[in-house]
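Heads up, one of the protein chains got dropped from this complex, but the rest are sitting where they should.
Naming follows writing order (A, B and C), and every chain is counted from residue 1.
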Amino acid sequence: MDGFGVSLAFWVLAAITLVAAAGVMVSRNLLHAVLFLILTFVGVAGFFVLLSADFIAMAQVIIYVGAIAVLVLFAVLLTPRASRDNGETRWALPGMLLAVCLAAIFLFVIHDTAWKTRDGVPQGLSASDLGTALLTTWVVPFEIASVLLTAALVGAIMLTRSPEEEAEDALA
Amino acid sequence: MTPFLVSDKWYDIRDLGNLSRALLDAADKVLPGGVVYVLAALIGFVASFLLFVLPSQLIIGVYGERRIIGRMQSRLGPNRVGPFGLLQPIADAIKLIQKEALTPAQADRVVMYIAPIIFVMPAVLLWAVIPFGENMVIADIPVSLMYFLAVSALPVIATFMAGWSSNNKYSLFGAMRIVSMAISYESPLVLALLGAVVMSGTISLSGMVAWADQYTIWMVFVQPLALVIYFICVSAELNRTPVDIAEAESEIVAGYLTEYSGMKWGLFYGMDIGYALAASGFAATVFLGGWTLFGLEKWVPGWMIFIGKTHLFYFLFIWTRGTLPRLRADQLMAFAWKFLLPLGVFNLLIVSTERMLWAEQDYAKGLIYVFALVNIVLSVGLVYAWARFNGYRPERSPTRPRLVKQAGGYIPVGERP
Amino acid sequence: MTRELTGPEAAALAEALVPGSVDRTTATACYLKPDRLVETLRALRDDPEANLVHLTNLCGVDYWDHFEVVYHIQSFEKNHIALYKVEAWGRENPEVPSVTPVFHGAWIQECEAYDLLGIRFTGHPNLYRILLWEGYPGWPLRKDFLSMPGGLQPGLGEFAGVARRQEPPVKVIE
Partner (left out) sequence: MTGIIKSEPFVINIGPQHPSTHGVFRIKATVDGEKVIDAEMVMGYLHRSMEKLAEERTYTQNIPFTDRTDYLSSMSNNLGYCLAVEKLAGIEVPPRGNAIRVIMAELQRLASHCMAVGAFANDTGAWQTPVMWAFREREKILDIFEVTSGARLTCNYMRIGGVAFDLRPEFEPMVRRILRDFPPFIDEMEGLLSENEIFIARTRGIGVLTPEMAINSSLSGPMLRGSGIAWDIRKADPYCGYEQYDFDIPIGYNGDSYDRFIVRLEEMRQSLKIIEQALDGLPGGPFRTEVPLALRPPKGEAYARIESPRGELGYYLVSDEGPSPYRFHIRPPSFINLSALKEMTVGGTVADAIVVLGSIDIVVGEIDR
């Protein structure tokens, strides 16, 4: 996975992702922000493909673009006056300052740490050994994560149960 | 994978992959460094699009669907334009192109313009991973099944964009419905395909085709329930008739497509059928054993067998569209969460136990047929038991009214008139 | 065959249930007093003997000096149909009590009568012009609505072409 084509692809993808991320911040319309967010997810998936970790790239697209983005869209549907122009808020200036400080910290950290770079072509992570790793060495965190997710799912359903559904169940 | 084909010569039409490889090798000697990749992608795209997507999708799909549904409704269907009406899709396309594409005043112009593009792009991307023959596949990536699921998530977002941006109450209804349906039908779809993956052991489509050929059995016999769930979920994702609530003509005029006209609408309409064909191509590869037909593919070219199976599956979509009425939105959600999801989980349970047993017998060839029979019986039993557990009794109410001789007042149900 | 109750029979039924409700009777119809109308119809509906439960037809008629609202009410068990009428004098603001509390189906027919003839139904839950729009000038079905220039009156003379030219006759229809 090296050569001219790959590095060209990397820079194009990097540009798209950064522009989309900026778009999420800058856009005045909530829906545009969400669409830019989806574009960033796809960009990140592109990076995984470049690292030839194709299972994770596909998982990224399915989970983030397929499920989480759709849920965010649902949330957008329910926020009143979602597509009004919410540009001129009093928090613009402090927000900008905070962003600059954070950017400075990140740049410093990135510059300062000594990244362990591996030479040669990064060998791909095939799905089968990912599966065996998940279910042999990392089985405990995997199970805990799934339990946590189901708890969250049940909690969400309990939260949004409307009064009449509760009344209905009380009767049954 | 045992070599199927007798000869690998470039003139062997049974597998056009050899032809393209010969072309690429010749070009590689001549052209500089990485350009061959671009050429390979180009050939792949042109070949797949021109040879398979365009004829099977536009001509057979649009024309075939309208003709077959016409015959179902005892009318002829398009037969005026060109011989037997074959040029009808092209006539439609030209008509739509020269039609004016309106954009409502308060509509979100940019998002409304991009929506059809986002809707069309995945339709062509889907064909990249589907194997038409031994090495006739553009991108034979090891995760092609997941690639298919990933790419089929994009049209949901495109339809939402179309629905939300056209600033019309009916479109908002359509957008709300498509989003809620996509979420509830995504999980049973993945579970159904997981059943197939567990049984065949790979998540690459060509791997599944090889498995089907190696054990000379189609996945549909081993996994009947998975195919049924897949069919229902895919017709939900694609808005096909028993589940086409996103653009339900009789309720919300045309759902998210209300404000679209001209070629923008044309793109949505054409690619709807494109997705249906891609989904049936995918089902043909996973469940009906792709381009292999128990050894017949040595004589008949593989990709012809594959197109036959795709249109066999596509006929199912046309058939349901021609006959079934439409379910209500909340009934659909309940059906997905309360019926399809648990069935998917049970199916997965059964399949993984069978896989364990099969592994102990180190994948004996005969055992798979036993599993097939067991699975068919189990599936029917499972569906019936879960429906009864869910409190569903088959409708025993009378389908004929009571007949009365004398005119009079109200006659309660029990009483004889 | 559906037995059509004659005027006196219908009046007898109404008088038996609500004394003093009948204004006068003719050969085919029975005129009720407007103020006792709702009470009488409710009694007729609930009485098992009369059993007039189904308000089939409700329409208004314009007789130049007064308006008439016609109620055809029938019974399914007894298979008979009765004809009751109520008069509303005066052309500017004819008032008739609404029977919607007794027969739910009356609301739509009363809206139509109000819309086309201008008969106001007091006690109607939601009286609005159902067929025409609110700003429509006048009431179309009234006899003097289409008063053409030169005093011509709508309606035919001897033959189709000849327009009738006469003053509005004061006629009392028996």
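Worth a mention:
The working rule: a contact is a pair of C-beta atoms (placed from the backbone, for glycine too) under 8 Å apart; a residue touches a chain by one contact, two chains touch by 3 or more.
Quick caveat, the model's predicted, so the values are computed rather than measured.
From the set B:173, B:231, B:339 or B:371, the residue in touch with the chain omitted from the display is B:173, counting the whole complex. In the complete assembly, the contact with the undisplayed chain comes from B:402, out of B:80, B:95 or B:402.
From the options B:32, B:325 or B:366, the residue with contact to the chain not on display is B:325. Touching residues on subunit C toward the chain that is not drawn are 1-2, 28-29, 53-57, 59, 61-62, 70, 72, 76, 79, 83, 103-109, 112, 116, 130-133, 140-141, 145-146, 154-156, 158-160, 171, 173-174. Counting over the whole complex, subunit B has residues 69, 72-75, 169-170, 173, 241-242, 244-245, 248-253, 321-331, 395, 397-413, 417 touching the chain that is not drawn.
Here, only the chains that are shown with their structure count from here on.
Averaged C-alpha coordinates put the centre of subunit A at 28 Å from the centre of subunit B.
One simple way to say how far apart two chains are is to compare their mean CA positions; for subunit A and subunit C this gives 72 Å. Taken in their complex, subunit B has these residues touching subunit A: 33-34, 37, 108, 110-111, 141-143, 146-147, 149-151, 153-154, 156-157, 160-161, 164-165, 175-176, 179-180, 182-183, 186, 190, 203. By the touch rule above, subunit B contacts subunit C in their complex via residues 407-410. Subunit A meets subunit B in the complex at residues 3-5, 29, 31-32, 35, 38, 45, 54-55, 58-59, 61-62, 65-67, 69-71, 73-74, 76-77, 83, 126-127.
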